[in-house]
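Contents: one structure, followed by commentary.
Every protein chain except one is present and positioned as in the full complex.
On to chain A.
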Amino acid sequence: MIEKPLPIPDGDSDVFWQGCKEHKLLIQKCEDCSSYIFYPRVLCPNCFSEKVEWVQSSGVGKVYSFTIARRPGGPAFKDEVPYVVALIELEEGVRMLSNIIDVDVDKVDCDMPVEVVFQVEGDFTLPKFKPRAI
């Protein structure tokens, strides 16, 4: 059994991964230009301001695009296939990569509404998404 690759946190991401442990999806917002930012950075990639603050995302969004992995993304994911990897567009406007779980893989489609769920993986809690009833 090969262990799955887990994040190696750093100065940008410590707060983000700690938030996931507390079931909070934290993203950043620039105090100067009001842009939302993901992944976390030391400055705003829109206006270069260093006044970036952590805010909690609603965790609600939709599938921008997705794929069904029929072959694993490395040996650690061999037992998972088929599984869905997707780009989620959060309602704040930022995109993040994740998995869609608790779903029939063939029912996933672009623009499908989803919401965040937190899944423990080793010493980490990863934000994943499931279909959202609307």
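The rule we apply is simple: a contact is a pair of C-beta atoms (placed from the backbone, for glycine too) under 8 Å apart; a residue touches a chain by one contact, two chains touch by 3 or more; residues count from 1.
One rule holds in what follows: contacts and distances are computed from a predicted model.
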Name per UniProt, for the chain absent here [options: "Molybdopterin-binding oxidoreductase", "Thiolase", "Tripartite-type tricarboxylate transporter, receptor component TctC" or "3-oxoacid CoA-transferase subunit A"]: "Thiolase"
Pick out which of A:A76, A:V103 or A:V117 touches the chain that's been left out of the picture. A:A76
In the full complex, which of A:E31, A:E50, A:E91 or A:E121 touches the chain missing from this view? A:E121
Hidden partner sits against chain A at residues 4-10, 13, 39, 64-77, 80, 83, 85-87, 95-99, 109-111, 121, 124, 126
